[in-house]
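My structure is below; once you've seen it, I'll send some questions.
Only one protein chain is missing from this complex, and each of the others stays in its spot.
Coming up: subunit A.
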Amino acid sequence: MKPDKSGNIWVKFVGIFSRYTSMIHHYYQHIGSRKIRKTWWRKLLILLIVLGTIISLWVFWYLRSQALEKRKETLANMCDERARMLQDQFNVSMNHVQAMSILISTFHHAKNHSAIDQETFAKYTERTAFERPLTSGVAYAVRVLHSEREQFEKQQGWTIKKMTPVSKDKYNPAELEPSPIQPEYAPVIFAQDTVAHVISLDMLTGKEDRENVLRARALGKGVLTAPLDLIKSNRLGVILTFAVYNRDLPCNATPEERIRATDGYLGGVFDIRSLVEKLLQQLASKQTIYVNVFDTTNISNPISMYGTEVLDTGLQHVSPLSFGDPSRKHEMRCRFKQKPPWQVLAISISIGIFVITLLVGHIIHATVNRIAKVEDDFHEMSELKKHAEDADLAKSQFLATVSHEIRTPMNGVLEFNSQVFLFLFSQNKGMLDMLMDTVLDVTQQDYVRTAQASGKALVSLINAVLDQAKIESGKLELEAVRFELRTILDDVLSLFAGKSQEKGIELAAYVSEKVSETLVGDPGRFRQIITNLMGNSIKFTEKGHIFVTVHLFEEVMESIDVETESSSKHTLSGLPVAHRNRSREGFRPVVGPSESITLIVSVEDTGVGIPLDAQPRIFTPFMQVGPSISRIHGGTGIGLSISKCLVNLMNGEIWFNSIPKIGSTFSFTAVFSNPKEQQINGHIKSKSLFYNMLAIVVDPKPIRAEVSKYHIQRLGMHVKIVPSLTGMLSLLTKSQTVHLVLVEEEVWDQDLSNSLVFVYKLRNLDLKIPPKLFLLTNSIGGSRQSNGVTSPPVITKPLRVSMLAGSLQRTMGGNKDNARNGEIPKLSLSKLLIGRKILVVDDNIVNLRVAAGALKKYGAEVVCADSGRKAISLLEPPHSFDACFMDIQMPEMDGFEATQKIREMERTINSHISNWHVPILAMTADVIQATHEECSKYGMDGYVSKPFEANQLYQEVSRFFL
């Protein structure tokens, strides 16, 4: 097989294979009708195998024919070579015989006295025998006419004898009969020694010889007899005969002329068998082939001249032989001795191709099956996945529904609200409250209290589950309302104030001044996140501090390097903390639109920390560090999960860093947007009583001092920080008026006598306005009456603006009503409502009077109306009201109807003048009945409970007046 051919075959294979792979791609694109594809594939596979088989068979056939061709060619070459050699040698011999005929003509007949006699001839021929390798002997017969016979016989001394074929042993020339009488004779007169027995035999009496002689003299060329058994030797031979003429005849002489000119005949005996054998021995590879030489003058019956009859081995080559006698035809037939060998190469290649085809088929089959199986699996999986998701969704919805259903009656029983602390006018009483109000003995009261506490715990759990379920079922949406971040933080601090004071933990919040006063977002959810984080912190912290900080994200990114360098000494309580940045490396926030603000909030505590093995699953719902945790600390373990979801809803991320026994720092980012029109900051400050006063904070710890400074500055005061009391005094002597001195409890207690000296000095300093002295402390306990010296008034941390203001006011002679903890909404409410003109509508004059009184208290200008009709007439634009509070249940015209009328009125006006929309809030005693949907259906903007509940009132009102 030639290399280029094999190359072609491989190219074909690659082509077939690539076609299949392209089909596989095609297949992948249309996964749709799989069944059809499958049968289609099966057909294709069968086709491939059939094709492969055909190719392998073809290759086999092709290679075999190639080999045969080559064998044939080899045979032909060998055969032709042998034939040509035989022919050449024969021609050489023949030429020499011809030359001898001319020799005889010249030296025997042309001379009067012959130069040749038998002895000369025999010697001469013997010595020149090498010239005629193919002849076994030569003899010369002379032409003798009958008339000359007698004279000839007399001259020669013997009679002309007839040629009779006899066996070799019995040959005896004396027994031969004399030749019968004929017109002419051709007795042999000279002969080589090897054939000396033919002398005196009449050549014309042998059948073959006669024919030969006659043809030779007519043609003037050498002629050959058919193979015949030689006289005496009885071997197969061929006799070559040349005529000897008495003159030189032209080429175109007629046969008659030739016959007339004939003098005699020279014959050469060719012993074909030995000759051919001798010849073949000279050649290599004698063993490879059989050679047969045939006389095919008579085509139907060729006479074998050489070679044995052998079995037909199939392949045979025939080469024609020309011995110069046109009337005689000879040929050489050659055969290989061996049968053709097995075509190992062809067979192995074709089997190889077949096997490869089968393998490829198998691979494709396996692949197709695999694909089908994977596809089936995939479908099954997606089905299962869908089921699972459905189940999950169903679970969430079920949870949401059930929680909601449980919560509503529970509220009826408890009238519980998570912001219990902030209730001012809590009037919505649950059944248990009412039960509590009836006459009960001590045991019964205890039972009720237990029931109430359990119920509250249950409701808070249900709320958490409801949140989780809402988030999971994607029902939770964030509000976008204006809110004050600092106020929210203050609220949360108030929530945990009791606990932190109890435990003596330092609780503090710090908001960077770069964060604007108001932001737009969901304050409730933001508060929830912080509450969750702080709730966890306070649960797990027994000493040290909990510190909430809010910064702009950019701000933190800028100062990141500085922060990481800060040592553990620079923390709020001096205890080491887990730094937030450790776990935040590589974190980048989602960059929102330009008006958005990304805040980073951290809650840092010095609690027990989270065990390392529990850290990865901290955000998984219902996952607590260990079962003992929930026993010790309670809680559902759902808070962090909810927080994470909420943070995600705010486009933020939550992360933490926790070192066991050192503490945890949870941080999150949240994206808020700027309110559209920025209100003038600091108006609260300018209105504050303390505006432009100077306060001095005595605190050696810079961070804590910074937090105190932050809160005091919010009141509009100037703040200076000194690390010790002695430094303090030097400040006081200067001309500047110092209004306030706030001393950390730690500094005070450090050296009480020194502190007392300080107080004494402070009193004796002749200042116009003596500075007021305050102590900042963490815990409530601790009597300050030690050593009989009354200690300065105490401000219990956590610091909050309202509380701070209240404490200061109380001491400095301000309105003591405001000096209580937990009155942030009240303070904020005054800020919101001051100077607002508000219409209050209620048919119940007592209620009306109370509501009006409450709103007036917050500084609003109140107008009352005792029916829906009056309200409509008052609210007909143009009017100067900023808002309207309307009772829903009124005779004649209820609140909904009145509101609808007012909105209609506004619409007609709005169509050609301006944009009137007075905020109308429903007042209802029945908060459960009232819903936002119902209110907004009638054009109301919200609802408040009646009597007013400050926190709720604040939330509602802040939507319009912020």
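Keep this in mind: a contact is a pair of C-beta atoms (placed from the backbone, for glycine too) under 8 Å apart; a residue touches a chain by one contact, two chains touch by 3 or more; residues count from 1.
By definition in this document, contacts and distances are computed from a predicted model.
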The complex's invisible chain, by UniProt name, from "Glycosylphosphatidylinositol anchor attachment 1 protein", "Phosphoribulokinase", "Histidine-containing phosphotransfer protein" or "COI1 F-box domain-containing protein": "Histidine-containing phosphotransfer protein"
Listed residues A:207, A:849 or A:937, member touching the removed chain: A:849
Contact set of subunit A toward the excluded chain (per top definition): 424-427, 434, 437, 817, 843-847, 849-850, 853-854, 856-857, 889, 891, 925, 946-947
